[in-house]
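The complex is shown incomplete by one protein chain, all other protein chains being positioned as in the whole.
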Amino acid sequence: MAEDCNALSDEAFRRLFRDWVQANCPPHLRNMRKQRPLFGEVADWYRALAQKGWLAPTWPKEHGGMGLTPAKHIIYVEEWGRLGCPRIPDHGIGLVGPLLIQYGTPEQKAHYLPRILSGEDVWCQGYSEPNAGSDLASLRTAAVREGDVFIVNGQKIWTTLAHGANWMFVLVRTDRTAKVRQNGISVLLLDLKSPGVRIRPIANLRGETDFCEVFLDDVRVPAENLVGELDRGWTVAKSVLGHERIFLGAPTRPEYALGRLERLAEARGAFADRAFVSRYARLRLDVYDLASAFERFANVLRRGGELGADVSMLKILATELYQRITEEMLTIAGEEARFADDLEAGNEQIDAMNLFLDSRAPAIFGGANEIQKNILAKAVLGLPG
Amino acid sequence: MAEDCNALSDEAFRRLFRDWVQANCPPHLRNMRKQRPLFGEVADWYRALAQKGWLAPTWPKEHGGMGLTPAKHIIYVEEWGRLGCPRIPDHGIGLVGPLLIQYGTPEQKAHYLPRILSGEDVWCQGYSEPNAGSDLASLRTAAVREGDVFIVNGQKIWTTLAHGANWMFVLVRTDRTAKVRQNGISVLLLDLKSPGVRIRPIANLRGETDFCEVFLDDVRVPAENLVGELDRGWTVAKSVLGHERIFLGAPTRPEYALGRLERLAEARGAFADRAFVSRYARLRLDVYDLASAFERFANVLRRGGELGADVSMLKILATELYQRITEEMLTIAGEEARFADDLEAGNEQIDAMNLFLDSRAPAIFGGANEIQKNILAKAVLGLPG
Amino acid sequence: MPRAIIDDADGTLALLRQSATQFAARHDGPSGLRSKRAQESDIDRQTWTAMAEAGWTGLLLPESLGGAGLGLGEQAVLSEALGYALVAEPLALVCVPAAILLANAPPSPERTRLAAGLASGDRVVVPAWQDPTITIGRDAAGLVLNGDLRFVDGARSATDFLLVVAGVEGAMLLSVPADQPGLSVLSRPGVDGAAISSLSFSACRVATDRVLDRRDSREMLLRGPLLQARLALAAELAGIACGALDRTVDYSKTRVQFGKPIASFQAIQHRLVEMWMDAELACAALVRAVERLSAGDGQEAHLAVLAAKARAGDAAVSIGRRAVHLHGAMGYTDECAIGLYLKRALNLSAAFGQPESLRLEFVARERAA
Partner (left out) sequence: MPRAIIDDADGTLALLRQSATQFAARHDGPSGLRSKRAQESDIDRQTWTAMAEAGWTGLLLPESLGGAGLGLGEQAVLSEALGYALVAEPLALVCVPAAILLANAPPSPERTRLAAGLASGDRVVVPAWQDPTITIGRDAAGLVLNGDLRFVDGARSATDFLLVVAGVEGAMLLSVPADQPGLSVLSRPGVDGAAISSLSFSACRVATDRVLDRRDSREMLLRGPLLQARLALAAELAGIACGALDRTVDYSKTRVQFGKPIASFQAIQHRLVEMWMDAELACAALVRAVERLSAGDGQEAHLAVLAAKARAGDAAVSIGRRAVHLHGAMGYTDECAIGLYLKRALNLSAAFGQPESLRLEFVARERAA
């Protein structure tokens, strides 16, 4: 797979990627209702990507990645979304890989990176705790060094797809005496097959089990599984997102939902009702302008710049818009908005309620929108206190 | 004028009041564009009310008032609004009178009350200061006792109709050492003809001069003009509103604006557009339900109860609704929303822009809506700190 | 915290509210909904029987028909209290319209039988009237029905259906036993877990003595039942709104982030105040509807009921949405009851007319006058 994708024009790369996906992403996996399939459900797609060398868009080529520039990466993600490819369990590729590449020892890189690409290891991310959600720095899961191992005790929650993973990248407190709460935190690689690990899946509003509680009782983690410096894990964990923060506010999800709204409206004749058209027009323009705003930040990356805190605005806008679009679907569904299951629209099924319920999540996770506004107030507007 | 209005049924009183107003309120004063006319502009109407004995609805009869129950008072205010009677300079009747009746000396009552009823004295209210708006307790205008007089220095602002008044009811700081800022405040009656008083009218967004700045430089106020106890003025000032707080959230203004919107919409054929009808329906129902909420609090008064902090919700709802109705007027005005002057609607003039600008004020004055929400959060929902 | 404040001179309403609260303590609402979802059912017979014993299934039926003979105020308080606790048996959706349909019908043995069964809980008498595509034929034995009716609550548990259908002979109220040949019930899951069904009639024969009432139009048969059902739904929705609010206020006082309960953050406080105002508005609209409809079913009552159902529906759904959000990740789990409040609100807000169409109906009606 010797293409140098970065050398292609944006359009050529977009075409190349699209054509290959059309040919290689199994049709039954396109536009899945499930937001977060388990590894087994999408293994074919995962392996096809791996074989092509297109599994890890941002990893350097020497580690088996594509080494895409941010500009090309945006195209990769956009087309992935537009073509309805299923989300793969991506914590290994998106989170663990970049972290190990930046902070890992040569041994860690040599051991873990290939196993991510092969699908042998499926990773999950152990950040949140019952009392450390938006306020992540207050985490309490503790790791105590005893000889060659850390003994880990505590509880993680909202651990996405932990029940489908065999490894967890976990934030633990290694120094309880640190005055600043962000200090004294470390990052460990934890084998979920270790004794003392118990995983309980949690059903969500849509009746799916995307996330889990993970209980850790005297779990022994080899000391060599520490990533980066001891007590400096906060920096490690925070450094990882980089330009990828832009994707939290990508217009993909609102665009998809708007397309579903249009289908439903067409099937039900709602476009003949000016009251609907007026409300639809507002949503349509909000999606259109969100895409313009996304471009503004994408251009920063294209020009080689780095994203500032202001990129959070995209996440707020995209998540609220996704909600409003799904609310409108229920409005035009009329009495049928009473049903849990999908609505008929011509020869299609529209999962209006599924999308409505799904849209509740993004405004909460990844830093609730209120937290984003707090950050923007300080970092962008320079407001006091 | 010997009717015992309280003895009449609600409907009978409503009819009596309405008939009398129709016969006695000069037609050219009905539905005035000006929200806050000066005394001279409405003196005829003021005197007609005074002569009938209907000028001071809540004052006890022995002081020349109507002594209305809260229930009857609500009818009085509702009909006043519905019949489009002009607002009269009412600080004397609504504020100074009740305060003197409750806290005044016999001499103060004997001297001032008749002069309010005759229109000889026109009062204004000196509360706000440049740095004490929503945070009234931080006021700094100081009064220092020297023998038989207080020497007053400072500045008041947003003093409604001060340029048409000859007396000001003023909050002053008499003890700068008080630890709680609400203490050490007193109430004085200040003759605006005194040396050292300077009044500067301030134009508002609508180009009218409703309010003024009042500068006080070594103004001498006789000590006998103190109302209530020295340093206890906060209690005096706060006590006055009582059941009248309900009127801050009366549906009158939104109802009036909605009527104007309907006329404009009818004249322009907007009711044929379902997009407008859908937006109108929301506003119509908001007005309707605001009236229901107003009734809920009015019923408390009718049953002899007292209003709690929760009545503030009416003010928030009424002021925001008034704004939204006027915004819709500009929407259906289309390109004509560019004009400052009135819009033609059949054989009527609709002052859409005037109402839009006017609607900016009530959400700010009388305690900004944000302050009301702070109060509700604590007093009604019991939310912490 | 908000509640509908209805004139209650003799304290009946307070007592009724108290019994509903006690009832809810014995019949947990959220568990009830979860078990309906698991069993794909629409009525929990045990809870239903207990409600019948309390006199609630026949609350609006005249005493002469075996009912409690109570009024709208009582129904509103009951539905509100049950909504508050999320006790989701379809009293408002089923019993209220059934009771009024029967009460309005002329006397007949069939009416007497059904009314008694409804009140005692022995029979589950379920109205069906929405989206009719029914044709009514005749043969020697009586009427022959073909076609469908949609959005029927409680159909899986029904013993008898009350059909409101129209043919060339005008509109009629028919009773049809649930096991009548030619009648089939097709169910889909409601968003809150309770099944909602369609009735399908295929050459279904109904004896003429099952015709309970006749009018010129379906509208005339449905007018009273629909007004009262919408009022009861408004009450249940107002209760749901208040219940979701109170749970969220409580949660926000205990949930600590950044060293403080989240209820101490001004942005959260203002959000909660806005939710509280919406709930208060819903209660105020409900009270107006109760008062107007108690005074007669003219224009004033119609408007007030439309306003109350629209307001309560919007309040319950939008408070539900914000409540889920304020519960954070916990709110997005199926384990937390707050999501059930939102789902129940979605169901009832869309039932018998969603807010947007009710508002348009209000305006059309008011401007036509």
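Points to keep in mind about this one:
Order as written gives the chain letters A, B and C; numbering starts at 1 within each chain.
In this section, a residue touches a chain if its C-beta (ideal position, glycine included) is under 8 Å from a C-beta of that chain, and two chains touch if they have at least 3 such contacts.
All figures in this text were calculated on a predicted structure; none of them were measured in a lab.
Here the missing chain is touched by one residue of B:Arg87, B:Arg245 or B:Arg360, and it is B:Arg360. Contact residues of subunit B toward the unshown chain are 128, 131, 133-135, 138, 157-158, 202-205, 207, 275, 323, 330-331, 333-341, 353, 356, 360-361, 363-365, 368, 370, 373.
On the side of subunit A, the interface with the absent chain consists of residues 271, 277-278, 280-282, 284-285, 288-290, 292-293, 295-296, 299, 310, 313, 316-317, 370, 373-374, 376-377, 380-385, using the contact rule stated above.
Residues of subunit C in contact with the chain left out of this view: 265-267, 270.
Criterion: only the chains that are shown with their structure count from here on.
Between subunit B and subunit C, the centres computed from C-alpha atoms are 43 Å apart.
Our note on geometry: subunit A versus subunit C, Cα centroid distance of 40 Å, whole angstroms.
Work out the mean CA point of subunit A and of subunit B, and you get 54 Å between them.
Among the residues of subunit A, those touching two or more other chains are numbered 275.
Subunit C has residues 356, 360 in contact with two or more other chains.
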